[in-house]
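Note that one protein chain is taken out, while the other chains of the complex remain in position.
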Amino acid sequence: MSATRYTYLGPEGTFTEAALRTLPEAATRELVPMVSVPAALDAVRSGEAAAALVPIENSVEGGVTATLDELATGEPLMIYREVLLPIAFALLVRPGTKLTDIKTVTGHPVAQPQVRNWLRAHLPDALWESAASNADGARLVQEGRFDAAFAGEFAAATYGLEALVTDIHDAENAETRFVLVGRPARPAAPTGADKTSVVIWLGDDHPGALLELLQEFAVRGVNLMLIQSRPTGAGIGNYCFAVDAEGHISDRRVGEALMGLKRISPKVRFLGSYPRAGVAPSEVRALRPGTTDAAFVSASDWLARAQDGRA
Amino acid sequence: MSATRYTYLGPEGTFTEAALRTLPEAATRELVPMVSVPAALDAVRSGEAAAALVPIENSVEGGVTATLDELATGEPLMIYREVLLPIAFALLVRPGTKLTDIKTVTGHPVAQPQVRNWLRAHLPDALWESAASNADGARLVQEGRFDAAFAGEFAAATYGLEALVTDIHDAENAETRFVLVGRPARPAAPTGADKTSVVIWLGDDHPGALLELLQEFAVRGVNLMLIQSRPTGAGIGNYCFAVDAEGHISDRRVGEALMGLKRISPKVRFLGSYPRAGVAPSEVRALRPGTTDAAFVSASDWLARAQDGRA
Amino acid sequence: MSATRYTYLGPEGTFTEAALRTLPEAATRELVPMVSVPAALDAVRSGEAAAALVPIENSVEGGVTATLDELATGEPLMIYREVLLPIAFALLVRPGTKLTDIKTVTGHPVAQPQVRNWLRAHLPDALWESAASNADGARLVQEGRFDAAFAGEFAAATYGLEALVTDIHDAENAETRFVLVGRPARPAAPTGADKTSVVIWLGDDHPGALLELLQEFAVRGVNLMLIQSRPTGAGIGNYCFAVDAEGHISDRRVGEALMGLKRISPKVRFLGSYPRAGVAPSEVRALRPGTTDAAFVSASDWLARAQDGRA
Partner (left out) sequence: MSATRYTYLGPEGTFTEAALRTLPEAATRELVPMVSVPAALDAVRSGEAAAALVPIENSVEGGVTATLDELATGEPLMIYREVLLPIAFALLVRPGTKLTDIKTVTGHPVAQPQVRNWLRAHLPDALWESAASNADGARLVQEGRFDAAFAGEFAAATYGLEALVTDIHDAENAETRFVLVGRPARPAAPTGADKTSVVIWLGDDHPGALLELLQEFAVRGVNLMLIQSRPTGAGIGNYCFAVDAEGHISDRRVGEALMGLKRISPKVRFLGSYPRAGVAPSEVRALRPGTTDAAFVSASDWLARAQDGRA
């Protein structure tokens, strides 16, 4: 086991590595690229790494299903940090290649929908073929297997390519959210701008089940920031939901909502409470009246008095 | 103060006295009729009586507003028992009076709607005038002020009257619910067939406030048995609600629902948890899955483990 | 049948008569006092009167159960107008009576809780006995049966009494709401500040039934102004609810909510759509986005296009 080793979705030169390097502690860790999200996370599970940075959500392509599914199943893991990274692609080519020379392009499957419109407009006849990663796409261009690859501009140097076009992104504000995942432990203390992630399984064939789950949050004034459905693998129509809620598990409203979910759902997996990236406590939406910790404590005191005949 | 004195809504010979006498302990108490519900309850508040039996709900006429309003305001009181009594009236007359002789009838205002149809059918021209109580109506007949009074058949002897007609009740299954009220103390332990009474004030001018209150119960699987709106006295459109819920304040689902109400309502008054009259634990509706005490404890344990990184 | 006769809850000199006289058309109608709410309404049902004015709600005492129950059952009637009247009582006595002379007081049962605190403070030892109406109480004082009666100050002259104390009302803003009731007909056109009254029966023994009813309103953005539970007469625990909703039956959101109620409730009775007393259209709370008639029409057009493959 190594407390100083962090894995990430490799290879070198991916956006994930760029995201990882935004963390201050990255400077003092051994950063190890892995071939896949499962591989990066399995290294954490086995103790070979202290943590792994993997993408979990993309503003264009949605949830990263490999990450969601890995976190939902197998040996439990927990999220300790999130990193938001704006995403813009460069079109990397072998030096001298012109736009009109490009017949084949590659990149990670997740990149493709983010540059789809750009491709239609500028390379309508180019054939897309997916690569294992954006960086791997760059390597395949270097090897001559493709004419161009979409990747981070920072990957050009590594593979002896040049960025023919930069800042390519179909959508404004394209960004990817990454999470730093470790083995389960006590979450860090609340910062005042926190997020809690859980995966909740729906009971079988109960039409109102999702509505009931959402009401467990709503009745306690807990706002949701992400609801991502995932198949459970038990056949079409069977879902679990990855949910990000505002607040920290140690907030009374969040804790009570989680217990409510635990009681009515066949399975709930707590994925962690951690600071929200890019949001200061002063920017957090005001709580609904009656949902602060003080209100919970006061109501709890009142109940104790009522049970004792002194309310 | 007298631990052996029970007051009740008098005078002697009312249904309230009959209900009180169904309680085993009544045999060993001094039973004192009072002129009004407020008077019966004030004797408890002042310590002159240990408890008071008063009507709270009638299957025909609805909530007994004097009782509901007294319990909702003033020095707090608590309900310890409930008694259900089938209600059937006798038409009491001075000996010798025939139906065709009757020009005026009296009785308690609450009795009137319970015999309205019978009056239309059998005494369409008789003039009704309210008396302070059914028993008092009997007294007024004795004194010659009215020709007939609706009262319990048991009141005939007391006032030297005869029951010209018996078993009068417009509605099938007419019954009245009485409550035994004392000063606040720790509620009796749960029996498995319990009821919890509260009064909940609605926030001012919030259209969805009642819906939110009901959801605090619903989300925890707590069934409601009575919802009785009462004006708060602050003007038309301002209400509080007397609510009877299935279960005992020491049931986790009930306690959590009460705390939820306490947090979002301007005011909640706990009126007691007590055994349901006429319902055995085996007859209580099954709890919704996930709302038993065991489910609450299990979820609480899970939360503690999650907060500790061991879920 | 008389199109020019209006009945009201008599006798002469009651607040109901005072309320009726605030209606402009009262000047050209024959106003006939009746001994009870049922009598006033039966005159309308039989065609002897065109309409009846009866009290329906009091800010202190709550719903007037006789009126609510009469409207909920029997031959259908409809509400066409409402009148709000501030309520203040005078203490009427035979000329020369002093406060210290008063041993017995009377008044309508509904008046009693509205002067309860005043009585406790000023006549703590006086015995209360109910009269059939406030005006009838005045008559009983005139006849010497009681020492004082609570009634409207305007009743003093009729009965040769004097108002010893005026402006008595325990609660600030005490007022009573009266409704003008006629046989069913097409409601008046919306004014922009309207109210719709219905009575809704709850299904038997369905814990969440009230919540579902409220959601039919809430989901269409229809605000509720009154929710008054009434027993159905089928035994304790069986209720119907008198509900006043903001808006007019011809408003799309109200119509759709009513249809929703009709589908899920065992019985719904429409009691009318009529102008709100004392509220100008400009003072009505803004509708929730998406609940205006325009939004309903637009959505309906969209659905028609979608059904036709042109959305």
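Chains here go by letter, A, B and C, matching the order in which they are written, and residues are numbered from 1 within each.
The rule is short, and it goes like this: contacts are C-beta pairs under 8 Å (C-beta built on N, C-alpha and C of every residue); 3 or more make two chains touch, one makes a residue touch a chain.
Worth saying up front: this structure is predicted, and the values here are computed from it rather than measured.
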- Of the chains you can see, which ones touch the chain that is left out? A, C
- Note on the structure: Where C:Pro187, C:Gly233 or C:Pro275 are the choices, the one touching the absent chain is C:Pro187
- Only one of A:Ala19, A:Ala40, A:Leu53 or A:Ala66 touches the unshown chain, namely A:Ala66
- In chain C, positions touching the absent partner: 76, 78, 184-187, 212, 215-216, 219-220, 249-250, 255-256, 258-260, 262-264, 268-270, 289-291, 295-296, 298-300, 302-303, 306-311
- Absent-chain interface as seen on chain A, which is shown: 35-36, 38, 57-63, 65-66, 69, 84, 109, 113, 116, 127-132, 136, 170-175, 177, 207-208, 210-211, 214-215, 218, 223-231, 233-239, 246, 285
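The rule we apply is simple: only the chains that are shown with their structure count from here on.
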- Task: Using the touch rule from the top, point out the two chains with the most contacting C-beta pairs.
- Result: B-C
- Message: With centres defined as the mean C-alpha position, give me the chain A-chain B separation in Å.
- Response: 56
- Let me have the rounded angstrom distance from the C-alpha centre of chain B over to the C-alpha centre of chain C, please. 24
